[in-house]
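For this depiction, one protein chain was excluded, whereas all remaining protein chains were kept in their positions.
Going by the order they are written in, the chains are A, B and C; count residues from 1 in each one.
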């Protein structure tokens, strides 16, 4: 059974890492967005493997269902010319930084630091008590009620902010006038010019 | 699950994802590419949260709670970020990170 | 399913496979059954729709291919298979191929949590309902990808409209279900159905009620309003008639499906009808008690006799069959309502559609969540949760008070919102004229 789980974990991490690499390297932005969605799915599957069902489903709902569509919409609204080079001038510098960071993170984990794993208390067979959705809900309205409210406020602020930034004024946008209105407009302008 | 896969493996995957996200955010020319990089970094943070919760403290729900908070923040950030990108596009007519360099307008 | 196969392999053949292998086989078997059931449902539904809509328009509908036209969907399917699959050369091939797959795959996933009968649920997740709606939002990505990949302005616009519609109508759908989840207290679909036993009053509220399997949520004011909001949102989600902007022939050729032909077009068609079936099924399950019905509970009770607590086979099978019959009857009735609506209503403009969704449906469902909270407070809470005055009442009394209060609240909300919404329409028209006048300074 462990072998099966390891194989699945290997596949999933390969999917996640591979998709992430493609997101960064592929030229066409739309393809990058689709690879991003693939990596989100991989992460959601990883959560399922870590038996955090609720987080996995929320991940699918929020990331794949909403954020990726938002990104696709944004890409389509800002069709820039494809010609620009994929990476900025100093891309190798950022590559160095990233590798360095990975090394820093990678080394201590493998020098054998011991984590205070809780020894399985009950007899071998008993499933550990996992805090599922119910505890989560209860936690939101008891210990974390402040954080919950702040998150709510944050979301509304973000909502309103996004609309204000991206929304043009109504009146400035030139309405498509019907023919009658056009004629009317032209007549008025001539009247105005002839007067002054 | 905890027996089969050591915690370190999951952390390594999360770290790798984070670094790739960082590289993407720093080096991609298209603004939306930068945003995608940021999303990847947030995702890797989430993996860490859930991994630590699953391996170390499965009984307390602090891990998943914060994971959900991170998801909400990421959603809000993506919304505002894209709104800004569209606003920039509408005024400068480009999404090229390099050319958006003046603070005027 | 797991124990059936386990019994088959370990005891009958005595192979002694590990449990994970058996559960793997069990899930594979169930998955294949579902993958067969979905297309057959689609075939039947297309035939059912064409005959029903024809009958409503005083004509007969397909009756030439096979007895009474029963093989017409098969003929359509064969046509879909044999049609040449054209990919526009300027489109990027891969995304063009992935588009339909990403649209169809989630609809198949959604079958995983759908209970067909008592005990017949492929995967009883304790967050079944949330999983159902999370997966359904994924198909929007597929729409967007296929709209973009066909490299055709109309397809792109159609895709944007379709995705905007699906995303914006997911909110009222999820909110209306939130009200029901509040009342039942659990996200799992199977628990949802178990709570709908009883006679017009769910036995969860008043334990003494004789269990005729009619304690549906739709008989409570909260449930009824949620049902109306959910069904309208389902119509929008499944792109049915008042909201079928994406494939409206008059406006944007065939929406995101313009550049598709042959099997890929068939996939879109399959996804649409399977999604419609699932939405009707979910409506039937949540508001009309899925496989609950007079007789199912009774048959189950017969099965569980003191001698064998888990019930002998025959009664279980009978209860199961009756349950599946009820479930399918309700689902097909709702699909008939969808066809009926298609026969009755005209198509909404994209801005009217968005207006209706955001300005009428979402406020309505939010109010419904409040009334659901009141319902839970009155029927389930006691002194511990701070509602001391409710403590002494009998369950029926509490149910009655809750019923009246929520009914008044819902009706008031509906009337207020309907008036505000209709005023908004006139207001909007007046605003347009005013802007126009200012522009042409005619006034």
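Here are a few things to note about the model shown:
Just so we're on the same page, contacts are C-beta pairs under 8 Å (C-beta built on N, C-alpha and C of every residue); 3 or more make two chains touch, one makes a residue touch a chain.
Just so it is clear, contacts and distances are computed from a predicted model.
Look at the chain that isn't drawn here: its UniProt entry, checked against "4Fe-4S ferredoxin-type domain-containing protein", "ABC transporter related protein", "Pyruvate dehydrogenase E1 component subunit alpha" or "Branched-chain amino acid transport system permease protein", names it "4Fe-4S ferredoxin-type domain-containing protein".
Shown chains touched by the hidden chain across the complete assembly: C.
Screening C:29, C:56 or C:70 for touch with the missing chain picks out C:56. Only one of the listed residues, C:19, C:32 or C:422, touches the absent chain: C:422. Within the full complex, the residue among C:18, C:343 or C:382 touching the omitted chain is C:343. The set of subunit C residues touching the chain not shown comprises 55-56, 58-60, 340-341, 343-345, 360, 414-415, 418-419, 421-422.
Everything that follows uses one rule, which is that only the chains that are shown with their structure count from here on.
We define each chain's centre as the mean of its Cα atoms; on that basis subunit A and subunit B are separated by 7 Å.
Distance between subunit A and subunit C, defined via averaged C-alpha coordinates, is recorded as 27 Å. In subunit C, no residue reaches two or more other chains under the touch definition.
Multi-chain contact residues of subunit A (touching two or more other chains): 1, 54, 58, 66, 73. The touching residues of subunit C, when paired with subunit A in their complex, are 18, 20, 92, 94-95, 98, 125-127, 130-131, 133-135, 137-138, 140-141, 144-145, 148, 156, 160, 163, 167, 170, 187, 435-436, 438-442. Those residues of subunit A lying in contact with subunit C across their complex are 1, 4, 28, 30-31, 34, 37, 53-54, 57-58, 60-61, 64-66, 68-69, 72-73, 76, 132-133, 170-171, 175, 177, 181, 184-185, 188. Partner subunit A is touched in their complex by these residues of subunit B: 1-5, 7-13, 15-24, 26-33, 35-37, 39-40, 43, 46-47, 50-51, 53-65, 67-69, 71-80, 82-87, 89-90, 94-98.
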